[in-house]
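Okay, handing you the structure first.
A single protein chain has been removed from this complex, and every other one stays in its place.
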Amino acid sequence: MEKIAIKTKDRVELVDITGPVRALAGKSPVENGVCVLFCPHTTAGLTINENADPAVKKDMIAAFNKLIPPSGGYTHSEGNSDSHIKSSIFGPSLSIIIENRQLMLGTWQGIYFCESDGPRSRELWVRFIKG
Amino acid sequence: MEKIAIKTKDRVELVDITGPVRALAGKSPVENGVCVLFCPHTTAGLTINENADPAVKKDMIAAFNKLIPPSGGYTHSEGNSDSHIKSSIFGPSLSIIIENRQLMLGTWQGIYFCESDGPRSRELWVRFIKG
Partner (left out) sequence: MEKIAIKTKDRVELVDITGPVRALAGKSPVENGVCVLFCPHTTAGLTINENADPAVKKDMIAAFNKLIPPSGGYTHSEGNSDSHIKSSIFGPSLSIIIENRQLMLGTWQGIYFCESDGPRSRELWVRFIKG
């Protein structure tokens, strides 16, 4: 298992992690197979989405904050129930196909670490599996 | 990696792709393992749900359109921010167990390509991994 360290800057933020994941794939012993990404935090998740116009990230964060507002009459005493709920909607794991040590992503796709209770120091865990 | 071509007909649509994925599994060199499905688009996703009553698909599309309306005061200039957000809620990847070259699905489960900005020509990417 390999780890990528991530520093987030806002409470709710989508951090593009495509570059560091691509770099790991490039030096992995697995030439063809699958890359499993795992977020070991309960107030963050993972997604894949548009890597071009940053307005998409902004709209996604606004939509998530509207659906799951930070103050929603929650009972959890730490006051970050919305962060836990957002994380479960994004999900904690992703599987990406690997060919010739390349991440197989669509033209407009980037991989995002979905911070929902930052800013914090976070980790992404990565494992390559032979196909 | 194998590819399945998909033609979608509506802006928001759930296309049953169980048949073509099952056919690929039947002729895969991997007898037992996992089938990884990946959607290489940023305005479409994947899910598994009811394969019997088509009313479920209709209700799911209505619920997603209500939660993430097409016009929601978004900033992304292409006007399809709702499509990007819906895709991240469904998610881009699925893992299905394979036994004796058969997709292990529950009785009522079908695999769906979740179009959120059609109609378009789309692809599904598939990789089989030995268990």
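As written, the chains take the letters A and B, and residue 1 is the first residue of each chain.
Everything that follows uses one rule, which is that contacts are C-beta pairs under 8 Å (C-beta built on N, C-alpha and C of every residue); 3 or more make two chains touch, one makes a residue touch a chain.
These figures come from a predicted structure and were not determined experimentally.
A.B. asks: Pick out which of A:26, A:40, A:54 or A:119 touches the chain that's been left out of the picture.
C.D. replies: Per the contact definition at the top, the residue touching the missing chain is A:40.
A.B. asks: By the contact definition given up top, give the residues of chain A that touch the hidden chain.
C.D. replies: 1, 36, 38-42, 67-68, 72, 74-78, 81-82, 84-85, 87-89, 91-93, 95, 125, 127-130
A.B. asks: Go through chain B and note every residue touching the omitted chain.
C.D. replies: Those residues of chain B that touch the unshown chain are 33-34, 47-50, 53, 55-56, 58-60, 62-64, 67, 89-91, 94-97, 99, 104-109, 129-131.
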